[in-house]
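Quick one: this structure, given as structure tokens, is what I'll be asking you about.
A single protein chain has been omitted; all remaining protein chains appear in their positions.
Right after this comes subunit A.
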Amino acid sequence: MAANPEPDVPANHNENRRTFLKQSSLLTALALVPAPVVSAAEAKLDERVAESIEKVPLSLKVNGKKYKLSVEPRTTLLDLLRENLHLNGTKKGCDYGQCGACTVHVEGQRVNSCLSFAVMHDGQEITTIEGLADGDKLHPMQEAFVKHDGFQCGYCTPGQIMSAVACVREGHAGSADEIREYMSGNICRCGAYSNIVAAIQDVKQGGQKV
């Protein structure tokens, strides 16, 4: 598998360039860019940054624990988990739905938490990697990843494991090929793919409750 899920979409350096445009003075920014770009930059600088921030109430159940929160609507579910609830197990890889590092379960279904606003999940139940183990006892999928060396650097691993659990629950772990297809939403830059497939097959064949 290639590394970039969406080769035609520019990678994050564009984001940095925009941040730069916003931070530097208008004149400097405009002096640096060619003419056709200027109008686009001006549109961007028109952000109403000073506008008063209206927070919205939000109730969530995360890993069995109830939270009553007040959040800005633009907070993604991923940022809420990491920044507000300090559940840093869920990772931010791309922030654009292209890598799967941010995979969590919402109402039991796996989703990319980076492409969803937290307020859209009012009243829902979220499970993150922190909620998978039973106290000190690892979840069978976590055990299997350890046993099969299903990671190297470990950055993609929380997302891989959340996705793998869902893959088995959905009934999409019938063969190595099916696992590869249904795990394709999780990119591993270290290329631990074959060991990840082995771990999932082990759990599936072991028949434990996931």
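Everything below uses one rule, namely that a residue touches a chain if its C-beta (ideal position, glycine included) is under 8 Å from a C-beta of that chain, and two chains touch if they have at least 3 such contacts; residues count from 1.
Here is the rule we use: contacts and distances are computed from a predicted model.
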| item | value |
| --- | --- |
| Chain not displayed: protein name in its UniProt record ("FAD-dependent oxidoreductase", "Cytochrome P450", "Xanthine dehydrogenase family protein subunit M" or "Polyamine ABC transporter permease") | "Xanthine dehydrogenase family protein subunit M" |
| Candidate in contact with the missing chain, chosen from A:N63, A:T90, A:S116 or A:N195 | A:S116 |
| Those residues of subunit A which, in the complete complex, touch the missing chain | 1-2, 5-10, 14-15, 17-18, 21, 33, 36-37, 39-41, 43-44, 47-49, 51, 53-54, 56, 72-74, 76, 95-97, 100, 103, 109-112, 114-117, 119-120, 122, 163, 166-167, 170, 172, 180-182, 184-187 |
